[in-house]
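One chain of protein is taken out of this complex; the other chains stay put.
Chain IDs A and B follow the sequence of writing; residue 1 opens each chain.
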Amino acid sequence: MLRVEGITTHLTTGRGVVRAVEDASFELEAGRTLALVGESGSGKTVLTRSIMRLLPASSVVRADGHVVFGGVDLMTLPPAQLRHVWGDRIGLVSQNPMTALNPVVRVGRQLCEVIRKDGGVSARAARQRAIELLTQVEIPEPERRLGQYPHQLSGGLRQRVTIAIALAGRPDLLIADEPTTALDVTVQAQILSLLGRLQRDHGMAMIFVSHDLGVVAGLADEIAVMYAGRIVERASSHQLFHGARMRYSEALLAAAPRIGRATSRLTTIPGRPPDMLSPPRGCRFHPRCAHATERCRASEPELVLAGEGHRFACWHPAGDDSVEGHHDESVLDEPVLDEPVLDEPVLDEPVLDEAPRGG
Amino acid sequence: MLRLLLGRAARLVVTLLAVTFGAFLLINLLPGDPARQLIPDQYANAENVAQIRTELGLDRPLPARYADWLGDAVQGDLGVSYRSRLPVAEAIMDRLPVTLELVVLAQVIALGGALLIAPLAAGRRGAVFDRLAMVGVSAAVSVPSFTLAIAAIFVFAVRLKWLPSTGFVPLSESVGDNLRSVILPSAALALEGMAVYTQALRTEMVRVLGEDFVLLARARGLSPRYVMFRHVLRPSSLPLLSLFGIYTGGLLGGAALIETIFSLPGVGRLTVDSITNQDYLLVQGIVVFVTVAYVMVNFAVDLMYAVMDPRIRVRS
Partner (left out) sequence: MTELLPAAVLEEPPPDELDGGPGDPRGAGDGFRPGWQFWTAAGWLAFLVVVTALADVLPLADPLRPDPRSAAAGPSTAHWLGTDPLGRDLLSRIVFGGRVSMLVAFFSVLIAASIGTLLGLVAGSAEGRIGSVIMGVLDIMLAFPALVLALALTAFLGASARDVVIAISFVAIPVFGRLARAQTLTFSKREFVVASHASGATATRTLVTEIVPNVLPPILAFALLFAAVAIAIEGGLSFLGLGVPPPDPSWGGIIAAGQAKLDQAPHVSLIPAGVMFLTVLALHTAGEGVRSHFDRLAGVRT
């Protein structure tokens, strides 16, 4: 249903040109969820905006690639037609519910204007539909909420409203860009399950962007790991959690804190995300990788096939010889978010800059 | 909400009292004997001066005088000028319509111009139109209104002969002629306001355009025009409100100059004439009237703010 090929986006900032996304490709079937995972700055959001062609023209230096959605390449559409894609065929839920809504316009109006944007819907019918949508996202007392302003709602409710707005056009694809990052942990879980349910009920495809593997564990059918603007591994959820190959993915898995398990130390990934103005040569992860060799410094690995639908880009992937068990099978068995975090102090361990074990 | 209103109203009353008291004190600035100053020299014999002194209660303590005066003023009696023999309040009211028309028209022109230019500039930020507009605005802010008026008269009245250079035709006589007689003065008054409004509006619009919800509104498929007007222009207009109140004060002052230049029979001209004629009671009355009006306008602006920005309402 959605085929993304070779998206390359270069943006201009005050200090130079940033190669935010390089040659990203993936496919997505209807009803399936793809998780786009990576650290901040990895290009995840730029990728989603590139797919939707939402980037401000003045910042874009280069925007190549194809986004074939329902048979049509979005990159070739004129702006007027794009407007019909937005909202009606693709819905967007973004990270910060505080800033996603206009603070001086009532919630009901923001919902209804989307419902009525193409004309032909009476005010009364729009209101009905608005209430229907608010009910779908499990907002109690929807009629009352219509007349309220965004600041009168809690963060979780605001996010539900933005989801309702995204659903208003009955889109085939929902892009959720870190929808839970700005919310409390308990609310996070609710929103996640809501999204899962809505997706199933409406048969939508979903792209879920996050920096947290744990969050997407229960939700994603496929996962694409991004680093420094490139998709470095693409696999089904099962394949990734049980057999991540690219060293960065492996490190991400190792770094995810797990509750209910006594760990003496937390592992982190040493170093910092690369400067996107001048990313490292060769494999972009090599400065932080414990397995890097001269080859990694010299040339950038291509995506190779590891199994059915499993691609990765690494010169020295995990799983050939060094089977150390850090990609714990138990990751999927452990509930990451079901228990309240407060019981188990996860972070009182000294967080050391320690390389992942093994290698 | 009610508490907000009461608090503001209380502040309003205090301000009004203080301001009127301040204006009342102006008389005391006069060198020498105020009673003596208030009448034309030819009548300034001891007898008349003494009579004035008792009439105005100039020998009584200040607070008592003020209380008396305030009591009269609230009922609309601002005294009678000894020079012109006219009741002050009446003199002001007679000329008020002219000034009102001028001020209202100036605000309309200023706001209209800003609402036209600013969205175009903000939407094409950095482009030719934006740069030109900003340069123009910077220059316009610096032009003293009376200088502009003289130049405008020269161009439009003397050279082009499109418009009259002086004189006022009341609305009741002829709408067309009336407009012709006020358009130049209003425009001269309006330029500075238009410049400031445009600057403020554009700045705010550029800021709002950078906000998340604007991008996301577009991502929902709403047309750019709709987003611009509904989601950008309306919230950006809020700062204009307080500027509107302040600018009204400026207009009331500028009217003195403009009405003099164009020979319009308004309150501004009355102010200048009364100063030239040393008709101090009249000057004082005008100052009180104009200032009270200004305070009320700003009070209304304050209230409007609360109405228009829901965040303020809830916060209070």
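Methods note: contacts are C-beta pairs under 8 Å (C-beta built on N, C-alpha and C of every residue); 3 or more make two chains touch, one makes a residue touch a chain.
Predicted model, so just to flag it, every value in this text is computed and none were measured.
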Displayed chains that the missing one touches are B
Sole contact to the chain not displayed, among B:G71, B:G112, B:G126 or B:G167: B:G126
Given that one chain is not shown, which residue among B:A73, B:L163, B:V182 or B:V196 touches it? B:V196
Taking the full complex into account, find the residue in B:L4, B:L30 or B:I183 that is in contact with the omitted chain. B:L30
Residue of B:I92, B:V206 or B:A219 in touch with the missing chain, whole complex considered: B:V206
Logged for chain B, residues touching the omitted partner chain are 15, 18-19, 22-23, 26-27, 29-31, 125-126, 130-131, 134-135, 138-139, 141-147, 150-151, 153-154, 157-158, 165, 192-193, 196, 199-200, 203, 206-207, 239, 242-243, 246-254, 256-257, 260-261, 271-272, 274-276, 280, 283-284, 287, 290-291, 294-295, 298
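Everything that follows uses one rule, which is that only the chains that are shown with their structure count from here on.
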Go ahead and note the Å separation of the Cα centroids belonging to chain A and chain B. 55
The residues of chain B that touch chain A in their complex are 126, 211-213, 215-223, 226, 230-231, 234-235, 308-311, 314
The residues of chain A that touch chain B in their complex are 52, 54, 58, 83-88, 92, 94, 96, 99-105, 113-114, 117-118, 149, 151-152, 162, 165-166, 168-169
